[in-house]
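Submitted below is the structure of interest, expressed as structure tokens.
With one protein chain held back, the other chains of the complex are shown just where they sit.
Showing subunit A:
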Amino acid sequence: MSRFFRAGESDSDETESDYSDELTHSESEDHSDSDSDGSSSDDDDAAKKTGGRGRLFEGSFSDSDSEDDTVRVVRSAKDKRFEEIEQAVSSMINGQKINDWVSAQNEFDRANKGLQKAAGIIAQTGVPKFYVRAVADLEKTIQAALEKEKSSTKKMNASNAKALNSMKQKVKKNNRLYEKEIQEYEKNPESYVDEEVVEEKPKVKKPKKVVVSDSEDNSDAEAADDGFTPVGAGGKAVELNQENIYKKLKEISDARGKKNTNREDQARILERLLAVANSPYQKIRVLLALISAQFDFPIGASGYMTIPLWKHADKYLNLLLTILEASPEYIVKEDVPEEDEETDKDRVPQNGEPVYIQGSLVAFIDRLDDEFTKSLQNIDPHTTDYVDRLKDEVGLYSVIVRSQAYFTRLHLTDSISRTTMRRLEHLYFKPDVVIVAVENATAALLPASIARPNQDSSALIHDLCVFLYKNATSLLRTRAMLCHIYHHALHNRFFVARDMLLMSHLQETIHQADVTTQILHNRAMIQLGLCAFREGMIKEAQTCLQDISGTGRVKELLAQGLSLQRYGAATPEQEKLERQRQLPFHMHINLELLECVYLTSSMLLEIPNMAQAGSNPDGRKKVISKPFRRMLDYNSRQVFTGPPENTRDHIMGAAKALSNGEWQRSVELINAIKIWELMPEALKIKEMLGRKIQEEALRTYLFANASHYSSVSLDQLAKMFDLPLASVISIVSKMVWNEELSASIDQVSNVVVLHHVQPSKVQSLALAFAEKAAGFVEGNEKLLELKTPQQAERPKKGPNANKEQATGKQQQQRTMGPRGSRGGRNQFNNGLGNSVRGGRK
């Protein structure tokens, strides 16, 4: 027998595929061992023969040819195990002979262990006979030894005796398991062993070359592949041909998903089938099966599809699309009734009717994209591997674009929107330059009919989104909207993004959305906040960022890593889910920058606010940013503060300087933060921040020191804070108008005249009481709601309305007239503070 077929047999013990059967039939009996010498030359021949399969295969073959010459000696699992056991048994027998029971015991244990390991094999072949013989003999020897021991005067040493005794026990117990075999053996000891020798000899002794079935490495697989080809040279050319291509396909699709299917074999057969197939119909069928076969490969410990496999899938998918583009009369659709059993004829389009083939391209695209993301999640982002992997994105993107074009041709709305969404998700977070680069690379890869180089990224995003708004399901619409908002925010179009966010009413329903959408929403919110910051709209920036940055769970909310779990709150499953949601590194928003922006804008709002509150205990309660306050408190509690080292220290230092009116120092500290360099146009932002700090310093100064002045010259203020007189006047007027400062501007002498008015005790009490009463009413309403759930809708509006009336009556009256337009803005801010705390559910 040829080694190959020996090997094939022992290897395919589990698979038992028809394939090997066929091969065995076709094999001529007189194949001898010497045949294997020619295997490598045969191999080359075969490679040449299969050259016609298509250029795609050439690469993979040529590089593995060299490997082929080194003959690898690999034994089958069975042989390996049995040899191990046999060794143990023989040394055990040796131990018996020299009366060394300690070693005998050890060997016995080893043999048993080996037996356990080989349990799977034994289930098929039965207990190895040499083992049975050994244990049967062993029992006798032990008995004899014990008797001898009793009678003899010379005692064994203690450990030996002990081992002997325990052996006795063990063997007794052990032999009960193999009672039947032992009996058989006892009946006829001589022939039993002979039989065994006859049967075992050829199997055990011969080293064999077999496929290493458990290897995942693709190069190994290919080597093995080549190992097969020569045999195929004799048989396959006949066997795998036009006629039985469908039969093969059927076999494979039937075997798919079964427990002991060898997926590699299948993929290999399919590859060869592909080479054989020549009509587009055949090719499409084979490719569909082949791509699913690629996805079927087991995922190892890494948690993602291996990159070569992924590339294969990518390649085949491209091939499939090429075929589909070339022959438009074949259409791959999901909802096609399965062809009948006798599909073994080539279907050709007749009189213009397209041929429908069942299959789901969009599922392939989804899977391919998901696997790509998964691999990115699992590769360390700081290695070159990550960058290399990221380079594959262009290929993936082009496949997506290509399939999108294909679906567009077929008018499959659902599939189009799914692929469009995928496309959008690859683009929305990228800056213009990158998008254009990707688009151009894609255009270069694809035929001109499908993709044209696109220079205007915003228009592209806009087109994609508008398409989704019009055609997609509500979930995809939501996601598209969020991506669009993100994109706008990325390009500093704050108002456009904000209006989109508000008009879509996303914030009201986002809580019900799935977690990934919520994460996208959070990302969009953060980007919007950063955008507002870049545009110098500090208040808007702070409100946008507040809900996410203020929680201390930023990482989770943005799916950019797991924060340390306190008290082991998350179960392993939750953690796993969370891990799956993580965004690949290149999509991350820089968290340090985010924190810096958040704290800076908090500082600009909170410091004047704190100054305004002054010593008034009620005012102290009005906190804009809790985390900022906490940090500031912590910072000021320290006895000695060194020079600032990190971003946080800088901001805290700046905040302190600002509250003391030392705006120059504050600006200095803020400008010293290195992370601003990550922002586009860092200089402009620093300049903006400087101006804001000056303004806020002025406000803070007025709040803090108004009680010490009866009037301040505006010129003096302008000089102190290095601001133009006009802006000083505007700031002071604004403060007066907002009733933050009880003062008036004397335009004749250019001074601010400060009034000192303190609310009387009754007034402040009345205010406090109003608040209490509102709470009281609210409590009552809640109780009522609990009691009568059907009325829950009705009273909801009550308490809030009351409260507002009670506390803000004065202000509201004034708001009426000229501030109508600003009301809108305020509402927006309230609305914005509405981000999602989802993260985990």
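Convention: a contact is a pair of C-beta atoms (placed from the backbone, for glycine too) under 8 Å apart; a residue touches a chain by one contact, two chains touch by 3 or more; residues count from 1.
Convention: contacts and distances are computed from a predicted model.
Q: According to its UniProt record, what is the protein name of the omitted chain, chosen from "MIP18 family-like domain-containing protein", "NAD-dependent epimerase/dehydratase domain-containing protein", "MMS19 nucleotide excision repair protein" or "Eukaryotic translation initiation factor 3 subunit H"?
A: "Eukaryotic translation initiation factor 3 subunit H"
Q: Among A:A144, A:V387, A:V753 or A:A766, which residue is in contact with the omitted chain in the full complex?
A: Of all options in A:A144, A:V387, A:V753 or A:A766, contact with the hidden chain holds for A:A766.
Q: Per the definition of touch given earlier, which of A:K113, A:H511, A:K576 or A:K782 contacts the omitted chain?
A: Final answer for the missing-chain contact: A:K782.
Q: What residues on subunit A make contact with the chain left out of this view?
A: Residues 760-762, 765-766, 768-769, 772-773, 775-776, 779-780, 782-783, 786-787 of subunit A touch the chain that is not shown.
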